[in-house]
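Below is one structure; the comments refer to it alone.
For this view, one protein chain was removed and the others were kept in their places.
Let's turn to chain A:
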Amino acid sequence: MARAAIRQQKIDATEERLSGLSLPESGAWGQEAREAALERLRSMGLPHRRDEYWKFTDPGTLTRAEAPPAALLDADEAAVFDDVDAVRVVFVDGVFDPDASSDLTMEGIEIVRLSDAMASDIHWARDLYGVLEARSHENVPRPLAAFNTAFATDGIVIRVTATPSKPVQVKYLRKSERSDAILHHCVKVETGASLTLLESGPAAARFSKGLEVDVADGAQMHLVKTQGRDHERRAVTATFARLGTESVFKAFCLTVNGVLTRNEVVVDLTGDDAVAHVAGACLGDGADFHHDDTVFITHDAQRCESRQVFKKVLRNGATGVFQGKILVKPGAQKTDGYQISQSLLLDEASQFLAKPELEIYADDVACSHGSTSGAIDRDALYYLRARGVPEGIAQDLLTLAFVAEALEEIENEAYAEALRERLAQWLERRRERKQA
C-alpha cells in the first residue's frame, strides 16, 4: 500500500474511533489541555501494528472502541502494600472511591482529585498535565498517551513540598469484567522534597494510565508498582518524568499475568547530576501473554546517570518485549548510561523480542547495553533436585533468583522484600494449582 493510503487509512480509523467519544467535562484549563491532546492525537493517528514503535506489540485491542471483557481473578495482588503505613488512594474500576481511601491530608503533601484541580482556574497541575506527554512526541509519536490525556476520566494530582512521613499508595481495584478505565495523574515533587508512590491492582479490564512526574532540583521520586494478576486484563501505561538538577527518579514495576501490557517510561534528564533508574520484572505464562516494556531516556544535561534493568520470565508460549533507548544529546557530557534486558525462557514456545538502542551526540560518555535470552540453568536445576528439591520448586527458586536482580533496583528493601515474598507465594500457588 502506498504511504499516503496508509496514512489516510490511519486517519480514517482514528476519526472513526473518536466519532463516538466526547471529551470529559472539565474546567477551563482542563478543557484546553484535553483539546490540545486531541489535536496531537488526530495528527499522529492511533497506533497500528505497522508502526515501527508497535512492530512487536499489536495495539489493536487497545485502540478499538469496545474493551474486550476480562474475567475477575479473585486475587490479593492489589493488597500487596496494605501492610505499609501509607496514605491510601483507592480507585474502583477507574473511579476514585473516597470512602475506601484514607484522609488525603498530610504534612508536606497536597493530594487533589484531577477533576477538582481542573475545576479551579489557577492550579499548578496546569503546567504539567499533558505537558510532558506533549514533549515526548518529539522523539517518537505516542498517540495512546495523547489519547489518555484527552480522555482521562479521573486521577489525582500530587504536589510534594516537603518529605511526607508516609508513602502514598494508589490501589486500583476491579469489580467489573468490562471496565474500560482511563486515568491520568500528575506528581510534582518540589525542590529538595521526596515522595514514594506505591501502586498496585488490576485496575480495569482495559486500563489506560498516564503519569506525569516533575522532579525538581534535589528532589526524589520513588515509584514501586505491581500491575495485576488478572489473566485477561489489558493495560497501556505511560510514565513521563522530567528531572531537575541532582534529582532522583526510580521506578520499578512488577507484572504477573495480564494478556496485554505495554508500559512506556519516558525520562528527560534536564538538570545536571540527575539520576534515573527504571526497572521491571514480569512473569508471563501462556501463549496469550504479551508484555512490552518500552523505555526512552534522554540525557540533556551533564553527568547524569541512567540505568535500565528488565527481567522477564516467560513460559508456555508467552511473549516479552523490550524496547529501550538511551538518547544522549549534544553537550550531555559525562553521561553514564546503562541498560540490560534479560529473559528467562522456560520453554521453546516462549519468546523475547528486544530492541536496545543507543543514540549518542556527545563525545565524553559511557554507555552500555546488553540483552540476553536464556533457558533455566540445567546444572543448577540438577543440583537442587539432587538435594531433594522437587523440579517445580527448584524451577521457581531459580526463577526468583533471576528476578531478584531486578528487585534489587528498588531502593527501599522492605518493598523489595514484600514483592519478593508475594512472588514466591504466587509461584507456590501456581505450582499447587498445577498439581491439583
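We adopt the following convention: a residue touches a chain if its C-beta (ideal position, glycine included) is under 8 Å from a C-beta of that chain, and two chains touch if they have at least 3 such contacts; residues count from 1.
We take it that contacts and distances are computed from a predicted model.
Novice: Quick one: the chain not pictured, UniProt calls it what, "Formylglycine-generating enzyme required for sulfatase activity", "Dihydroorotate dehydrogenase", "Fe-S cluster assembly ATPase SufC" or "N-methylglutamate synthase subunit B"?
Specialist: Matching the unshown chain against "Formylglycine-generating enzyme required for sulfatase activity", "Dihydroorotate dehydrogenase", "Fe-S cluster assembly ATPase SufC" or "N-methylglutamate synthase subunit B" yields "Fe-S cluster assembly ATPase SufC".
Novice: Of the residues A:A13, A:L104, A:V140 or A:L397, I need the one that contacts the missing chain.
Specialist: Touching the chain that is not displayed is residue A:L397.
Novice: Please identify which residue in A:A4, A:I122, A:A386 or A:A436 touches the non-displayed chain.
Specialist: Residue touching the chain left out of view: A:A386.
Novice: State which residues belonging to chain A touch the missing partner chain.
Specialist: 377-380, 382-391, 393-394, 397-398, 400-402, 404-405
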